[in-house]
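The chains shown are only part of the set, and none of them has been moved.
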Amino acid sequence: MTLELERRLLNELNQVRLIDPHSHINPHAAASKTLADILGYHYYTELAHSAGLARERIEEPGLDPKEKVARIVPSLRDIENTVQYNWLIGLCRAFFHFDGETITEANWEKLYDDALAVLSSPGWENRVLDQSGLDAIFLTNDFDDPLAGFDTSRYIPCLRTDDLVFHLTKSETRTRLAVATNVDVGSPADFERALGVLFGHFVAAGARACAISLPPEFEATPVGPATAGKLLTAIAKGTELGLDERNILAQYVFWKLAEKCAELRLPFDLMIGVNRRVYEAGVYQGQDLFDSRCSLIQYRRLFNAFPQVTFPISVLAHGMNQDLVSYSWIFPNVVTNGHWWYSNTPAYIELDCRTRLTAVPQTKQIGYYSDMYKLEFALPKFAMYRQVLARVLAQDFVVERNWSEDRALALGKLVLRGNVERVFPPRA
Amino acid sequence: MTLELERRLLNELNQVRLIDPHSHINPHAAASKTLADILGYHYYTELAHSAGLARERIEEPGLDPKEKVARIVPSLRDIENTVQYNWLIGLCRAFFHFDGETITEANWEKLYDDALAVLSSPGWENRVLDQSGLDAIFLTNDFDDPLAGFDTSRYIPCLRTDDLVFHLTKSETRTRLAVATNVDVGSPADFERALGVLFGHFVAAGARACAISLPPEFEATPVGPATAGKLLTAIAKGTELGLDERNILAQYVFWKLAEKCAELRLPFDLMIGVNRRVYEAGVYQGQDLFDSRCSLIQYRRLFNAFPQVTFPISVLAHGMNQDLVSYSWIFPNVVTNGHWWYSNTPAYIELDCRTRLTAVPQTKQIGYYSDMYKLEFALPKFAMYRQVLARVLAQDFVVERNWSEDRALALGKLVLRGNVERVFPPRA
């Protein structure tokens, strides 16, 4: 009975067209070209590697796409249980006429060829968007991205700022900044001017968010111009900063970004809790982990100082979800944002979805984003979320609270689509 | 089938009369006077504010109650999904003849008037207690509360000690202490004498518990009289203490309270994990949050030093529930106590209830308290808990373990009522 109800709700949720509020899509090569683009997604390479496949086999320079797939396929057997594998099967069935249960050494070549035919057919990018119900997709753009040559109403720019905050000490980053802004940064005033150029460029190109990922120990706090000035002067001279100094510089840049977001009315996406390069011998993008000892209390100054900035927040560790629920319930400018990475599996999503839907104002919850690198993944990832959402709406609202199905669906549609438009409005 | 079973169990649990072991009821004004008292509960003002309503609109001095409700009602739409809103609808239906699904700009005035008629009718306080099945309610009394003018068998005094532990540095607190005890504290001996007067006063008035809320970083440890003496002398002279000194003073006072609890055989309720005033621009009582990085290991010295004191413990962060389960399972003097504040939503309660019921001796679990400020909230809050409890008893005991329904109900009744009497016995 409840299963029937869940299916009815899911069927309705499946009709909702989407704006995907966070992805890593390259708008110049948004769709996959071969199955190697799909199996090259870090979830498959890192899980195959974790199950025993050598990194060198996967990342051999100049590897032919078909050979790459051939090397990964035998390891898929070991990860058939994972939800990530389920995404893979889901998209192969939806897009590539695949009807098997598993991808094996016996059937992968046909799948590869079928996929190739589909992926190389004219208009595939439009068709995958249409079949996935996607109206628009937020990008993750480097600060010096020219943002040219693509349709910014379909692929919405988003200023990603990790490099500025955590790698301004690298001369490469400063050179990129100088090239992008025509400002050679030697002082806080210069830096603010450079930021002004960057933000102006992004806003002019239709950007609707600034974004950053942050390590677990980061604490947001303002840094005075005198301190910042010394550090900016030092790095301009090529002086190596100590760890503490680098942290203070990062805090300075971060705070300045928040000020710019306030000035230009841009939401500032915070993705909190990642430790980079924990497993240095891991595959590309399969090296990062986290420290669960992290709390949103580390952002209290920020939330208090910028009431006019909306902070859509993702947390990497499930243990921080209650922080997120509670801070969103209290702070008007904190918004829950999707289910990130290691917390993006059904059991964690279900708990997190349930606790958010019952305690955070319904207008302050962005249900899901794909985080994808290639368009084909939106469909199975959103399908996973929709299934969980349907279950939570069925059990916690229709069964437990006696809500009508229509009312539950309205809540579902709000978190799935409506709030993306509300939190990230197009600029007038 | 399981749903039917849950309903049968819930129906039985609904017959259990209650002693509410923790509330903020003012015994001189226990029931609400208008709907503004109900919508003025911080859950509604903070959620409405979080959803966008300006604090100034809510807290305008001299605001007429009806106008206050008129201002909050439009924001209720944004929080209809929350369980707190569900409490509101539940109590309006139970007490005010409300039969709508939601409270809107179209129907709120009639509700306001209907509520007013009920709330101002003679004998309402008795009726709401009776309809809610409440036999008695624990209070939260300031240390200098005269405890006079109310029926202490219905409204049971409880000595709340946050001010003593964390605000003894304020001259206002010391003045209140001097007035209440006739002791001018300048030394540890004075302080212990003053505490003796306070505890004597409370015990004479029928108090059944001492209570305190504690910040996440607090570590319970004894402080010697020499150290304490210096600090007490310093504050008596008006010397400003440093942060470390204030912490040590707090530890000293806290430990002395535990000693008094031991001497007078009072349980000491610890409510662990709150950070006060994190969102300083928030509405009244809507400014506090927490840091999930907290562990009961910080209380090991206390639990070891006072085997004769019962510590009913509430934890603010769901992540600490396993600490609580495990410490209650090992320490005879640690008892699980309710579901507090940010952990008082169904998804967290269900997990916490389930893990407690399967691992902590059944005699050491206090299922729930209302934490309410006005009597009307006991009914919907306990209803939420009873619904979760019925589900856990059904699934984990009747279905999984093949318990009879009667046996499961006996367990339910024990945590709902019996253990309150066992843990907080009336004094002979």
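The chains carry the letters A and B, assigned in the order they are written, with residues numbered from 1 in each.
The working rule: contacts are C-beta pairs under 8 Å (C-beta built on N, C-alpha and C of every residue); 3 or more make two chains touch, one makes a residue touch a chain.
From a predicted model like this one, the values you see are computed outputs, not experimental measurements.
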item	value
Identical protein chains across the whole complex (2 displayed)	3
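Everything that follows uses one rule, which is that only the chains that are shown with their structure count from here on.
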item	value
Rounded Å distance between chain A and chain B, as computed from the means of their C-alpha atoms	39
Chain B residues within the chain A interface of the complex	3, 46-47, 49-52, 78-84, 86, 101, 275, 278-282, 286-287, 289-293, 317-319, 342-343, 345-348, 351, 387
Residues of chain A that touch chain B when the two form their complex	1-2, 293-297, 300, 303-304, 307, 319-320, 322-323, 325-332, 351, 354-355, 357-364, 396-397, 399-401, 407, 411
